[in-house]
Structures are given as C-alpha cells and as structure tokens.
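After the structure tokens below, expect a handful of questions from me.
A protein chain is absent from this complex, but the other protein chains hold their places.
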Amino acid sequence: MNWNEHFPALLLIIPLFGAFLAPVCSLGGKMARNILLVAASFLTLVVAFLLWRSVLANGIQYYVMGGENFRLALPSGMALPVRIILEVDAFSAFMALCGSIAAFAGALFSVNYMNRFSGQSRFTSLYLLLATGMLGMMITGDLFNFFIFIEISSIASFGLIAFWRDKPSAIEASLKYTLVSQVGSMLILIAAGSLYGKYNALNMAAIGSSLTMGTMEKLALVFLVGSLAMKCGAFPMHMWLPDAYAEAPTGVTCLLVAVSQASLYGLMRVCFSIYGVAMGSTFVPWMIIIFGLASMFFGVSMAVVQHDIKRLMGYHSVSQVGYMLLGLGVGLLVLGDARGMADFGFTAIKGGVFHVFNYTMYKALLFLTAGALYYATGKKDLNEMGGLARRMPYTTFMFVIAAAAISGLPPFNGFVSKLLIYESSFAVHPSLAVVALLTSVLTLASFVKVFQTAFLGPEKNNLLHVQEVPPAMLLGMVVLTAAILGATLFPSWTLSNLVEPAARALVDQSGYIGAIVGGGM
Amino acid sequence: MGKVYTGFGYWDVGAWILFFAVAAFYILWLRSQGRSDYKKGTAQDEIYWSGNEVPEDGADLTVPASSAYWGFRKALEPFYKGLLGMHTGLPADVVGYYVLTVAVLAVFVLLV
Partner (left out) sequence: MIGNAPFFVVGVLFLMGLVSLFLSKNLIKIAIAISIIGSAVNIFLVSLGYRAGGTIPVHFLAGEGSTMVLPTPQAMTLTAIVIALATTALLLSLIMLVWRHYGTLDIDEIRRLRG
C-alpha cells in the first residue's frame, strides 16, 4: 500500500481525530492530554512535510472523498467533478507546512502556558479543531468545502479567543470577531452559491475551467476578495484583529497567525486559480495592492503608539499582511502579461510567498515571546515592564532575532522577502516601494520601543521575582527560531526549494485546473 | 548559502555575515581599549544621572512605553487624531467598515 496517496486525507484526519479524542484523553490526566496535544500537532507537521515532499516530487495530488475510488475525480459519464475533492499543489502544500509548523510550536508552548488554567480538555479540543479548519482551507479543492473549513476554524477561534471567559475584554473581542466573521462567511456562501448557479459546479478547478466574466462573477469575486481580505486583516476591515490577537491565549494567537494566512491562501486561490487571466480588468489587482498599501502604512502607524505588547503585535500583523497583499497583488497585475511577469511579476510573487513563510515564523515567535513575558511577569502593559533581559536571557535572545527579522534588518530572512517585494513593486510604480520602505522603518521603530522598554533599562522592584519560562515554552520558541535562522542562512536554498515551486504552482492556472478536469472539457 | 538574484541585483547573506563579524570584532576591540584600572567602590563606580541621586527602584527612572516617540505623535497629531478616531471599538463600526468596503468595491467593480 502506498501511503503517499493518502497524505491529503491524513493531514485532516489526524488533528480532527485528536480533537475528538481530547475529552477522552483528559480522563487519563493532565499528562495524557498534553501528550495528545503535542503528538497530534507533531504528527500533523510530519504529514504536512511528507505531503510537501511528495507533491514536489510527483506534481499535484488530489483525493476524492466519498467516491468508490479515491483517485476518481470524474465519475463515468459525467463532465463535472461533483465529489468532494482535496487538491494539493505545491502552493497548498507549502502553506500547510507553514501552518503546521506554527501549530506545533503553539502546542508545545501551550503545554506549560495553559498549565495554570482549568478547562484544558476544551482547549486541546478547540486547538486541534482550529488546526483542522486551517489545514482544510489550505488543501480543499471545493468552494463550498472551503466555506465549511472557514466556519470550522472561525467557530473554534471564537471559542478560543473567549477562552478566558472571566475576562470582559476577551468576551468583547470574541463578540466583535463573531459578528464581523458571520457576515463575512455569509457573503462567501453567497459567492459560492452564485458560482454554483452559473456553472453547476463547486469544484474550484471546474469553475476555473469554464469561467467567463459577467456581472454575477464580478460580484462573487468582490464578495470573496472582500471577505477573505477581512479575514486576513486588510486595512479598513482589520479592527477585530488586534482585539482578537491580544485577548486570545498566546498559543492560540500563534495559530491564529497561521489561520489568517489560510484566508490569504483562499484569496490567492480565488484570484489566481479560479479567476486568473479571465479576470480581464486590472481593477481587482489594484484593489488588492491598495489594500496592501493601506494595511501596511496605517497598521504600522497604529502599532507605533500602542503600549499593550500583544495589541502592538496585532497591529503589526495588519501591516505585515499588507506586504503579502502588495507582493501577490503586483504579481496578479501582470498575470496575463508574459513580459511583465518575467521582468518583475514572478519576483513579486516569490517575495509574497516567501513573506508568508517568514511572517508566519517570526510573527508566531513574537507572539510567543509576548506570551512568555506575560507568563513570567503577569503583565501585558509595556509601561510596567523593564529590565527583563537579565532575568529572561533566552526569551530576549529569541525576541531580538524575531524583531530583527520582522523589521527587515539584514541579514535576516525578513529582509530577503521584503527586498524581493521592494524591487518588484518599484517596477510598477516607485511610490509603492516608498510606502513599503517607510513601513519597514516604522516597524523597526516600534520594535526598538518594545525592546527598550521591556528588556532593557534598570530592573523594577516589582519584577525582581521574575524567572525564565519553563522548558516546553522555550522549546516552542526554539522551533520557530530554528526556522527563521534556517531561512536566514540558506536563502537561496529556501527560495529554490520552498518558495519557487509554490510561486510557480500559484501562477500555473492551467496546471491546477488540468489536474482535475484533465485535457479541457 | 549562495546568492539570491532579485532580477535587479542580488542578495548575498555570506557577505553580510562577514560584515557583521568584522563589525563585532571591531566593537569588541574598541571595548577592550577601555580602562580597567578604575577605583572600585568610589565615586568613579557610581552611575551618573545628571548629578542627581539615582533612585532605588528602577521604575522611577524609566521612560514608560506610552511616552516613547512623544515627539513623533505630537508632530503627526492631526493624522493620529483621525486614525484613532476611526478605531472607536464599537462592534457596529467593526462590521460597518467591512460592509461599507465590500459595498463600495461592488459598486466600483460593476462600473469598471
């Protein structure tokens, strides 16, 4: 039996099974539950890695759920794939790999971090459910299933954001997210329904193969783009994001970063693989670029004035998502133009995709260091911290690496992806690169502020009892630090093995469609 | 290692690491030139804080984070006033900005 073919299903089954096993496992005590949490997320990571390897070696993989044969995409005698299909190309596999690294690090971190609180069986269950929803969004090949997985991840994250339900602010953050996310999901469902009504198919590849632009398609595109941009926190729709990120338990915030990347994945899948060159006008690409610029600049200028550490980092998430939207938007702008694509478009897409990896790693790490500070000092306000570098040397070291990476200081990996984005967006219009550079400067400014106020300076008398955090939390952070340093020291390896196949798969619309509906319909 | 070509130039991490190694060596050398024969336990050993007595608790001599970049905030006051005024924190506004954005985009995409 060849296991390679079953990886897409296994990737979802392992965390889903773990989620439902968690209440049973909790009967065996704390230890059993923690082992389940770490083991399930580790196995998911292993499967995601093997899936990525096998996709790189064998091309696009698909898996048919509920058919008599899992390789049978098209039932005999029918022209449309009607079944529930998981379709994994290099881009999906890349995203699933990033997401599961963050999920694993968050799980390791949560083992110690959540130790002081009750209700951990529910936490474990929801955490693994959130990971399932995230991975499902990344590998599904079906528009309605995408909606299902987005709802699974949303519902799990509503519960997890409000996990400390004795804190009014956590309830408030969760309520805001629930309201905006429900309206957003309904618009996604309307878009999926109207595409179904027009093309009699929910399969992304089947829709993409026969799509021609009309009024309904334009509206569906706007609904999908708007809602998914809201889910990943683009500027005028980002207000839920700092609230939710700041109030969720830290291990969860680490995973929420990856979940927002899943929404970004959905956005890119819709734009590149379903609509692609059929999009016609350059309005939507410019819209994505403008979303990117606005998120970058306004997100970071809000971050500069924050003094709650996790809220500050939440606003940075808004601004970092802007970089990816800018890079991928520039790529989308020249999708139909072979010369522009060769000149700068592909570089922009590579930059955007590389930034997804970098952002997931260093942002998750930054949130984990913020959580470590909270665990050690019991404070979230930067005004009350100071001089912690002497007490928490390992956390400080990892914070410095992550902060340097997010600010795009050479030689860290954040610089490489930002460089690719700067140079390619400069070719479209210099002002795009100017905004991106300015954002980078302000990012550095606000992280200098965090570093100076939390870690440097004289020790405060009420913080003299502070100790370094326990080993499992450090281990969670080390996983992400290793990923950052790996991408820093071997940028050309990372680019050619991790990023380029993903970028190429993203651009290759006919390949994505051809794997399912084969040979044109 | 190797170089990353961006299409306009290239990025070489090795050169930068070399640069940092040289810079670190120079900084450490500079530091080693400092005098180590100062008199311990005398006034030479004390922290100079504008001639004032250094407070016991570190909390009394740190600048709090919300005062950092005061000048920056002051200079951009109108900008920040507008931006902070937009973040009202009302749930209706959170949903409202989203619905408004999608509606505006829908109108534009149908017109274009």
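Each chain carries a letter (A and B) given by its place in the written order, and its residues are counted from 1.
In this section, a residue touches a chain if its C-beta (ideal position, glycine included) is under 8 Å from a C-beta of that chain, and two chains touch if they have at least 3 such contacts.
Just so we're clear, the structure is a prediction, and the values are computed from it rather than from any experiment.
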{"item": "Touch criterion as defined above, residue of B:Gly7, B:Pro64 or B:Gly96 at the omitted chain", "value": "B:Gly96"}
{"item": "Given A:Leu189, A:Met237, A:Leu332 or A:Val356, the one touching the chain that is not displayed", "value": "A:Leu189"}
{"item": "Chain not shown: contacting residue from A:Thr132, A:Ser174 or A:Ser424", "value": "A:Ser174"}
{"item": "Touch criterion as defined above, residue of A:Val82, A:Ile290, A:Leu409 or A:Ala472 at the omitted chain", "value": "A:Val82"}
{"item": "Identified contact with the non-displayed chain, of A:Glu5, A:Glu151 or A:Glu468", "value": "A:Glu151"}
{"item": "Residues of chain B (touch criterion as defined above) contacting the omitted chain", "value": "84, 87-92, 95-96, 99"}
{"item": "Hidden partner interface residues of chain A, rising order", "value": "82, 144, 148, 151, 154-155, 158-159, 162, 165, 168-169, 171-176, 178-179, 182-183, 185-186, 189-190, 193-194, 196-197, 200, 202, 242-243, 246-247"}
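Convention: only the chains that are shown with their structure count from here on.
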{"item": "Length of the line joining the C-alpha centres of chain A and chain B, rounded to whole Å", "value": "24"}
{"item": "Footprint of chain A on chain B - complex, ascending", "value": "1-4, 6-9, 11, 13, 16-17, 20, 56-59, 61-66, 68-69, 72-73, 76, 79-80, 83-84, 87, 89, 91, 93-95, 97-102, 105-106, 108-110, 112"}
{"item": "Contacting residues of chain A [partner chain B, same complex]", "value": "175-176, 179-180, 183-184, 187, 215, 218-219, 221-223, 225-227, 230, 236-237, 239-240, 243, 281, 283-284, 287, 298, 301-302, 304-305, 307, 343-344, 347, 381-383, 385-387, 410-411, 415-416, 419-420, 423-424, 427, 445, 449-450, 452-454, 457-462, 488-493, 495"}
